[in-house]
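Removed: one protein chain of the complex. Kept in place: all other protein chains.
Chain IDs A and B follow the sequence of writing; residue 1 opens each chain.
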Amino acid sequence: MKEFIYAGGYGLYLWSAFAVTAVLMVGEVVVERRLFKKVLARLKRIKRMEQA
Amino acid sequence: MIRVFYAVLLRDVTLAMRYRTDVLTALFFFLIVVSLFPLAIGAEKATLRLIAPGVIWVAALLASLLALERLFADDYADGSLEQMLLIPQPLVIIVLAKISAHWLLTGLPLTLIAPLIGLQYHLLPNEQWTMMLALVLGTPVLSLIGAIGAALTLGLRGGGVLVALLILPLYIPVLVYGAGAVAKAMAGVADISAYFELLGAFLILALVLSPWATAAALKVSSE
Partner (left out) sequence: MNLNWFTYSAPINFYPLAGRMITPFALLAVLLIGIGLYWGFFQTPDILSEQKQYYRIIFPHVAAAWMSMWLYIVMVGWALLGLVFNTRLSFMMAAATAPTGALFTFIALVTGAVWGKTSWGTWWDWDPRLTSELILLFLYAGYMALQSAIEDTRRSDRASAILAIVGLVCVPVIFWSINCPDPNQCASLHQQSSLEHVESNILIAMLLTALGFWMYSFAVIFMRVRRIILERERQTSWVAELPEVGGGL
């Protein structure tokens, strides 16, 4: 297992490359969800104001 | 059609000559940028000869880019562009004429002044000729491609920098082969005709495709 992570001395490079990829891709999903919810919240607020 | 071309060409040149400073500003920008490099990097002859093709071409790109604003902005502001879109004459011809005028006032002067810079960078006479030929083939392409960018960004805030972001990547082939031709000539390579064939091909392609794209962009920007 340790050999797997160590990867012949290049473990740091290998895994940080994977980490950056994963963080960015997951991050994109997270950001999109948050933006979507923000838009929904704004639309809800506008609708409430119109009905008042 | 030819009459329309010459009419618009003459109009643009005449108008520009009334504001001669605009034309000269672009030229001086070219000269200033080129003078910055020896100050920044050092004036050693070998170094200057090494960086000359790249520096001259990048400065020409930037000067060409700066001058693009003049292409449509004035006509857009005073409503004459709208008229050009409405008249029955083909927009493509009008656009081609405007771009030609732009080149006569920017690219051509750059090309003619380049030998002075060649002297500053210690270019030999045959290298100067190579450089001028490359510029005379390349600067029209810069005007043609740049026109598309200018048309897309008509009237926008931050127009100048935005046009640069849009257009500079598209300038890369001209840059690579234009500077490459001069660099090869300076390295003593005898047969650099391939470079000029490529530059010529770019010119023909741009002449055919760009006015069309620019016209489409103008219509989009003017709605």
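The definition used in the following text is that contacts are C-beta pairs under 8 Å (C-beta built on N, C-alpha and C of every residue); 3 or more make two chains touch, one makes a residue touch a chain.
Worth saying up front: this structure is predicted, and the values here are computed from it rather than measured.
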item	value
Where the missing chain makes contact, among the chains that are shown	A, B
Of B:M1, B:I32, B:L119 or B:V176, the residue in touch with the unshown chain	B:V176
Residues in chain A touching the chain absent from view	4, 7-10, 13-14, 16-18, 20-21, 24-25, 28-29, 32-33, 35-36, 39-40, 43-44, 46-48, 51
Contacts of chain B with the absent chain, listed as residue ranges	148, 152-153, 156-158, 162, 165-166, 168-170, 172-173, 176-177, 180, 184, 189, 191, 194-195, 198, 202, 209, 213, 216-217, 220-221, 223
